[in-house]
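Please find one structure pasted underneath; my questions will follow.
What you see is the complex with one protein chain gone and the rest in place.
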Amino acid sequence: MRYSRTSKILGIAAIVALSLSACGGGGDDKSTAGGGDASRVIIADGSEPQNPLIPTNTNEVGGGAVLDLIFAGLISYDADGKPQNEVAESIETKDSQNYTIKLKADQKFTNGDPVTASSFVDAWNYGAAAKNAQLSSYFFESIEGYDEAAAEGSKVDKMSGLKVVDDNTFTVKLKQPESDFPLRLGYSAFFPMPAEALKDPKKYGEHPVGNGPYKFDGKDAWQHQQQIKLVPNEGYEGPRKAQNAGVTFKIYQNDTTAYQDLISDNLDVLKTIPTSDIKNFKNDLGDRSIESPYAGNQTIAIPYYLDNWKGEAGKLRRQALSMAINRDEITKVIFNGGRTPAKEFTAPVLDGYSDSIPGSENLAYNPEKAKELWKKADSIEPYDKSEKLTIAYNADKGDHKTWVEAVVNNIKNNLGIEVSGKPYATFKEVRTDATEQKLTGAVRAGWQADYPSLANFLGPIYTTGAGSNDAVYANKKFDAAINKGLSAETVEEGNKAMNEAQEMLLSDLPAIPLWYQVAQGGWSTQVTNVEFGWNGVPLYYAITGK
Amino acid sequence: MPENTKNMPTVRGAKISKYPIEHFVADPEDTPIQATDSAVSTEAPVSLWLEAWRNLRTQPLFLISAFLILAVIFVALFPGLFTNEQPNAQCMLANSDGGPAPGHPLGFTQQGCDILARVMYGTQSSLTIGLFATLSIVVFGGTIGAVSGFFGGWVDAVLARLGDIFFALPLILGAIVVVQIPFFRENRNVWTIVLILAAFGWPQIARITRAAVIEVRDADFVIAARSLGVSRTGALVRHVIPNSLAPVIVIATISLGVFIVAESTLSYLGIGLPPDVMSWGNDIFSAKSSLRSNPMALFWPALALSLTVLSFIMLGDALQDALDPKARKR
Partner (left out) sequence: MARFLLRRFLQLIPVFLGATLLIYFLVFSLPGDATAAICGEKGCTPAVEAALREQYNLDQPFWVQYFLYLKGIFTFDLGTNFAGQPITDILARVFPTTARLAIMALVFEAVFGIVIGLIAGLKKGKLFDSTVLVFSLVVIAVPIFVLGFLMQFVVGVKLEWANPTVSGDATFTELILPALVLGLVSFAYVLRLTRTAVIENSGADYVRTATAKGLSSRRVVMVHVLRNSMIPVVTFLGADLGALMGGAIVTEGIFNVNGVGNTLYRAVLNGEAPVVVSIVTVLIVVFVLANLLVDLLYAWLDPRIRYA
């Protein structure tokens, strides 16, 4: 049961080659519409990147926001999460297993090197090879030859599925047909890298050179723990052309501090309003604030290795627990409307989302039925009171205490059982307990999309043996339903298969979905044209001065 | 130090100084020098404490502080007498951040819990933490500091450097390691917090005690006692320590409050009391997330904490006065 990452992630037959190449270059109609002062340098809140800024080695938001601006991948996503071509001229396939990718001609990195097929192939090979220890290596797992390169201790540094045809063309062979493969290509792990990067990755990670709408502002652009200064890349000709004179990420240690800077006009854009100011920010900012749903959710996973929560009785108790939580009230009172009660396991901004999947009534507040189900479970298998229910969360990042407490009170009041929050001092401690299956109760879970697809919310979390399957849910039928989604030929069919798989989740409840994330952000009196993307990150390139 | 003070002229009233001076210098006639000098030697070892106690029980400052402290202890033991709510009362989100209502004179927290009930029921944990953490550092740190200052030499070197090491250890690092020791991992309670705070708090009081002991160890009365045949340890216990207590009392009384607050900082770092244990620290930490919309949720536990600290500071003041024969009469 060591967590294997073998590909079950596959997914919906999303947008295939033709539609991709068809909408290339579109989607920048919004950015010019608002007008505004293009000479302003935008100051945005950021967090210190956790790793050197190498695309294949960055898997967190702080570094991700910077990489997305200084790189252009084969495709990018517009505000709604629809893919649009960037460097790709076309991505073609006949069988969803063999892809031919053609690049636009004359694309350049900011150091003058051309962006060629090998810029992609070499970067991906670098990212996949185990010896390079790149955090995002599993994103390449669908590609043929990944297993050899990524095996522990492997010296292989090339994947057999990648072939350079000429300067502007390369082919990708997957292990099996996966129709949503093109949709993933906008994620940072798939960005190209110039040859210099692979020669000295350490040095490159401090001064990354990309091909995106922005570039590092000289040698001292990145002052650690203070700021990262980006200026527009004049050579960039894509859909995300900079509408301002640069973006400076000011690095904050916490949101509360950043918020003080925002309301005193020392910061232009803040992407997360701190929980302590959720009740005030609309007053403080007026129309300079936004609430924009994005592809992320919050859940609590309950491991199946706990005696109270397995089998038929466990299933009934899970349902009872879920019905005892008043999601409407919590999102209204604690988050001031800044979250939306969950109806299923993905997120509403995704293509294929449905709020009326059979079983979604298990997520509706119903204290009477909850008590009834709890009693029924007790008649099958009495509840072991010595195993007190706890909800684990980490105290070092993100403010989880407030909502966990509200959920705990809900359960206590409605089911009359003993339950409490269980703070861990560090994030790594929770993760280690979860992966080693040593949790003594439920654990706060949740997912932020890497790329906009239903499959991204289901495969990595609920399929047997998947990397983030904290509940240790194992259901062959569910696995099969997800696999069916892979081989589907149209978007609709793929989404339908995914939602059928969700019916099983809604009845079994390996995790209890709570709510969908909504980006609550604000901006200063100095800027305008602020819009948030499908992933809750502001579209920095479109922001202008007033 | 003047050798003979008996014939010291009275300067009071003499126009030597421009400013009146009575507010900081004791009148010689108020100072029982004669009494001290003519003390009966057989009574000497106990008389300081006994006299202090005789003096203490007539002091209004002491009486007030003792009354307050007893009151706080009473609340800690019988919180149910001061609120109609049950300790496991339901917190309803519908009442979130609500103001005072019938039966709920202090209003509600963000989670919709009755503030009065939480402050009353939180007294026990907070008082236990404050009292016992303080007691531990005074006993442990005080002993180390006194020994280190009085004996000096290599004893001092070893103990003082040990203190340096402990003082430099980040509290958070030590605390995280302590709470994961299997014994504490599954039953984290007030005693875990007491242990953490004491383990990392003692070097400070040790240094202060050491300094105070160094200050008096060579004083005439100590040398006198030694020449009368009192052993070194005896001199330390009977003469040096009682005369070095003033700064120790100050540090102890303030630390009492600081420890109660520190528990909330530990909660902030995820290593405090479990969230279902009621304490002022937990309440103060929770109140932070609704600080601007509901400041009262912070005010009441902080007020309870202030009153507790105030009563101990007053007790400390009274004790100092009682122990200092010269300041006593003023």
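The chains carry the letters A and B, assigned in the order they are written, with residues numbered from 1 in each.
Here is the rule we use: a residue touches a chain if its C-beta (ideal position, glycine included) is under 8 Å from a C-beta of that chain, and two chains touch if they have at least 3 such contacts.
Since we're looking at a predicted model, the values are computed, not measured.
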Exercise for the section: Based on the whole complex, identify which of B:92, B:155 or B:250 touches the chain you can't see. Expected result: B:250
Exercise for the section: Quick one: say which of A:435, A:464, A:483 or A:526 touches the chain that got left out. Expected result: A:435
Completion exercise
Full-complex touch with the removed chain, picking from A:94, A:224 or A:375, is A:224
Practice task
Check each of B:93, B:261 or B:322 against the chain that is not shown and name the one that touches it.
Solution key: B:261
Practice task
Could you list which residues of subunit A touch the chain missing from the display?
Solution key: 2-3, 5, 48-52, 59-60, 130-138, 150-154, 202, 205-206, 223-227, 252-254, 256-258, 260-261, 263-264, 266, 396, 425-433, 435, 448, 450, 467-468
Fill in the blank from the handout: Where subunit B meets the chain that is not shown, the residues are 1-2, 5, 8-9, 11, 16-19, 21, 23-26, 28, 31, 157, 160-161, 164-165, 167-174, 176-177, 180, 203-204, 207-208, 210-212, 214-215, 218-219, 246-247, 249-251, 253-254, 257-258, 261, 264-265, 268, 284-285, 288, 291, 298, 302-303, 305-306, 309-310, 313, 320, 324, 326-327, 330
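To be clear about the criterion, only the chains that are shown with their structure count from here on.
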Completion exercise
Averaging C-alpha coordinates per chain, one finds the centres of subunit A and subunit B separated by a number of Å equal to 50
Handout entry: subunit B-touching residues of subunit A, taken from the complex the two chains share
Key = 275-277, 279-280, 326, 329-330, 333-334, 394-396, 399, 401-402, 404-406, 408-410, 412-413, 420-426, 429
Exercise for the section: Quick one: which bits of subunit B touch subunit A in the complex? Just the residue numbers, please. Expected result: 90-94, 96, 110-112, 172, 175-176, 179-180, 267-272, 274-276, 286, 288-293
